[in-house]
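Missing here: one protein chain of the complex. Every other protein chain is in place.
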Amino acid sequence: MATEPIDAEMAGACVGPNGSAIGMPQLCADWVGNQVVWLVLALVAIYFVLDRVALPRIQAILAERQGTITSDLAKAEELKAEADEAEKAYEKALADARVEAQKIADETRAEIRGQVEEAQAKADAEIAAKTAESEKQIAEIRASALSNVEVVAKDTAEALVAALGLSADKAALDAAVDKRIEG
Amino acid sequence: MEGDLAHIGAGLAAIGSGAAAIGVGNVAGNYLAGALRNPSAAASQTATLFIGIAFAEALGIFAFLVSLLLMFAV
């Protein structure tokens, strides 16, 4: 920090001839006035700049931000309420749809069941009819079979008698066969 | 001769700076001890901490100033 040597008579009381401080520069009375003047000017300048411009501006910025945050929060609250409502509506719609679906399903099921029952009834009836017819046919067949058996038995008996070399009366043979079959 | 005595005096006065260091350490240490015991109250007392440190240190600065005055102004 030492500057170039200067003339002793040029230097004030606080700076030595070699440019070094004599004693503490802080205690040099020669410089006090200068410092005080510039300091006071600086403080006044800072005070006016801060008081008139900077601080109101920052205050306004902070207040505006606070306002924005508050309104944003309110808006968010509103949106949340809306979202809640929408969710509720959605859930309601979902529940309605579910009920509707249930109803449709039940109806369909009932209908199908009706159709099925109807078809079943029809089928049952058909089956019953067929069964009856079949039984009738079977009965007929059995009846015809029985009569055939009778005829066969009489013919057989006649043939047997003939084969044995006997001759028999046709009526007596028939009566004997009938008697055997019934017996 | 007078200057030599002043230098000795300056050295003696500088001891005060060390004493101030003890004081500041005391303040900060006790603050820390208290803060660890009750951390929730610590934040509210930082201002007090700094005021305490400032007062403790001011006396050390006085000693330092006396030392400087003896060195340079006597």
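Every chain is named by a letter (A and B) in the order it is written, and numbering of its residues begins at 1.
Simple rule for what comes next: a residue touches a chain if its C-beta (ideal position, glycine included) is under 8 Å from a C-beta of that chain, and two chains touch if they have at least 3 such contacts.
What we mean here is this: contacts and distances are computed from a predicted model.
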Which of "ABC transporter permease", "ATP synthase subunit a", "Ion-translocating oxidoreductase complex subunit B" or "Transglutaminase family protein" matches, in UniProt, the chain that is not displayed: "ATP synthase subunit a"
Among A:Leu55, A:Leu79 or A:Ala132, residue touching the chain not depicted: A:Leu55
Absent-chain interface as seen on chain B, which is shown: 3-4, 6-7, 47, 50-51, 53-55, 57-58, 61-62, 64-65, 68, 71-72, 74
Residue numbers in chain A that touch the chain omitted from display: 1-4, 6-7, 10-12, 14-16, 18-28, 30-40, 42-43, 45-47, 49-51, 53-55, 57-62, 64-65, 68
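One rule holds in what follows: only the chains that are shown with their structure count from here on.
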Intercentroid distance (Cα basis), chain B paired with chain A, Å: 71
For the chain A and chain B complex, residues of the former touching the latter: 21, 23-24, 27
Chain B to chain A touching residues, read off their complex: 68-69, 72-73
